[in-house]
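What you see is the complex with one protein chain gone and the rest in place.
So, chain A:
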Amino acid sequence: MAEVRFGKALNQALSDAMAADERVFVIGEDVGAAGGSFKVTRDLMATYPGRVLDAPIAEASIVGIAVGAALTGMRPVAEIMFMDFITLSMDMLVNQAAKARSMFGGQGSVPMVLRTPHGGGLNAGPQHSQCLEAWLAHVPGLKVVCPATPADAYALLRAAIEDPDPVIVVENKALYAMKGDLAETPEPVEIGRGRIVREGRDATIVAYGATVGLATAAAATLADDGIAAEVVDLRSIQPWDEALVLESLSRTHNLVVAHEAVESFGVGAEIAARMADVGFDELDGPIVRVGAPFAPSPFGRTLEAAYRPDAARIAAAVRRSLS
């Protein structure tokens, strides 16, 4: 067991995957010599010569090249420097990677990974802070994961690389420096399985990525008032662990879904809708969502702070769900 930072855990996962499988390679802007904008690919180019490719600024082609290489027997891991820039690669994700297997009648698959950072906290403004994971989760054929701890960052990235289908690994920028334990031989994590972070009997808070920490902090505040909130870390957004959420709801009978992405039409909307359907009989109160307001992510310190969900808003949402 060693304490590592989230970014280092991702680096370790890439390194171990490349050591284990000749077919794995890394492609992206500044991922090689520079080690990546957030240093996740640091030193890999020297360790694996020829397998870490510094690509020109051409997001559509980086992703398209990953699709073609995957169809030709490789296991590419592409990096898109900020999640905002996936807009430039949407054809390759949505029309090519996602549906190749189905539209070719199951003749093959596209075992590629796309890693990309989302989220605010750096005052990086409206084009460098967005959380766009709901777009991708909406597309049949794509899988989306979003780790909340260094251990999960390692395990989910390894699982994504092993997976035969295209997987988007969304990394919250605020987490890169987070420290946590990484076992000598880490336990594998299955894509699609969530985990209970903190147990409670009064309400369930479902979150993923950096919001898991906020949900846990909210649960601690609520505990002072005698409210025991259970925190579920989704880990995977598509597919998501519906059974685990339903099971938790069946214990607590109240549900809050929290994420940093814009609330409207988001991941929270999907979870709320499913639970309103399959979990209707378990619900004692309204399902409450917490997310960013329906506005572009703003730049100024006061603006961004007001825009991003925090523990207080999550705690208030739990109180509302109990009313």
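The working rule: a residue touches a chain if its C-beta (ideal position, glycine included) is under 8 Å from a C-beta of that chain, and two chains touch if they have at least 3 such contacts; residues count from 1.
Assume contacts and distances are computed from a predicted model.
Remark: of the listed names "ABC transporter substrate-binding protein", "Cytochrome P450", "STAS domain-containing protein" or "Dihydroxyacetone kinase", the one matching the undisplayed chain in UniProt is "ABC transporter substrate-binding protein". Check A:4, A:18 or A:92 against the missing chain and you find that the one touching it is A:92. When you scan A:40, A:66, A:197 or A:322 for touch with the missing chain, the hit is A:66. Listed here are the chain A residues that touch the chain not shown: 25, 50-51, 53, 55-56, 58, 60-61, 63-74, 76, 91-92, 95-96, 100-109, 140-141, 143, 164-165, 192, 239.
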